[in-house]
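Let's look at subunit A:
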Amino acid sequence: MIDTLIHILALTAPVAMIFASLFAFTTWLERKILARIQNRIGPNYINIPFTKFRKTFGLLQPAADGFKMLVKEDIVPHGADRFLHLLAPILALVPAMMVLCLLPFDLPFANESMKRIHAAALDNAVLLFFGITSINTLAVFMAGWASRNKYSLLGGMRAVAQMVSYEIPLVLSAAVVIMAVGSLSAQKIVAAQSTHWFIFTPWGLAAFFIFFIASLAETNRSPFDLPEAESEIIAGYFTEYSGFKFALFFLGEYLSIFAINGLAVTLFFGGGNGPWVQAHPWLSCVWFLAKIFGLIFIIIWLRGTVPRLRVDQLMAFAWKFLMPLSILNLFVAAVALKVQQPWLTWPLCALVLYAAAHGLSRLQQKNVGPRTYQYAE
Partner candidate 1 sequence: MTSPALHEPVLQQFPATRWDAAARALIVPADIARAVAQWLTQPANGEFDYCSNVTGVDFLPKEIKEKTKNADGTEETLTRTEPGSLQVVYHLYSMRRRTGPLVLKQVAPREKPVAASLTPVWRSCELQEREVFDLFGVRFEGHPDLRRLLMWDEFEGFPMRRDYVEPADYEWEPTPHGEVLEKHRRGKVIS
Partner candidate 2 sequence: MKLLGSGIFKGMAVTLENFVRSYFDRDRKHHLFTKEYAWKSDAPADQLPARADTTVTTRSRNFPMLLHDGKGSEDPMASIRCVACQICERECPPQCIFIEKEYDANGKFVKRPVIFDIDISVCMSCQICVEVCPFDAIVMNSEFELSNNDRFNGLLVRRDALLKSNDYYHRIHPEEAQERDDRMAREKAEKEAKQAAADAAKKKAAELAAEKAAELAAAKPKVDPAAPTATPQ
């Protein structure tokens, strides 16, 4: 019994540490990429304390931020519900951390028994994944309500509406891959993609687009960051948070980005598969992380470009565009998988999906479009 506990500990501890340190790296990466997009340099002068060494390319910026958060006073508003105010950031962080070990992240030093434990315990990884991440909605609304601040309340209500309505396209687009593989276990899904990744099938590509957009909404990132809209409701649900609780929210947000992108990589990009993986098995970790950081670059790139949607447009986009498209994709994938001739079914699938997307986008943009202007002399 003891050695299985040790094995489980040996499996989960490194994953938690790797992703926590990657969180620090990602905050630095985000600030540098956003800076370069906006023609500036980003943090580059953090001198190591008690030494004259100054030019450190800002790599110590996350450490400096972390220390600052520790030192900052942790203010709880007068009328706030103290217990819920403390519980909300914990509830935002713990599910994100738990979900990380569901990912098919086979560690290099894992021996046979560890692999069996990992595989046996989690044969329904994807189902467990969605179950745990939906706790995040609860945490955000708890933070919004407990802060007793009008702006947080607005932020909290927006978060609930957004996350609930984007959960459905997320799950439906994952269902397509599960239907193709026939199992909920992450290892089997990765194994099924050893020859070709699902992203390269038309219904896989459509499913990935829907999954990626829905995952943006799930983690409150760029076009869907309404719960924390600075320009409208100051900072949304974490307006009244300062000090380390604020840092916990950020840690929770970034870890859920890692988790959801990890799932996207497992479902569509074939987990740890990549060239030379047979020769050096430890390469699968590197490939897994590289693909995750590819998706994270796209997320940061989107954040630097695109403004924010309004709440009703957000809802309309989820229910009127993503939902019908993902259901149609489900049927199209079912037909394609049944009729096993790819040269016939793939072009047909692509055609049907593209036509549906066009029709729905015309529906979405009825009286909106670029205009021409006349001039007066």
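As a selection rule, all candidates are chains of the complex that A comes from, given by their letters.
Here is the rule we go by: contacts are C-beta pairs under 8 Å (C-beta built on N, C-alpha and C of every residue); 3 or more make two chains touch, one makes a residue touch a chain; residues count from 1.
If you're wondering where the values come from, they're calculated on a predicted model, not measured in any experiment.
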item: Candidate from this complex that touches subunit A, chosen among 1 or 2; value: 2
item: Residue ranges of subunit A in contact with candidate 2 within the complex; value: 33, 36-41, 301-302, 304-306, 321, 357-358, 360-362, 364-365, 369
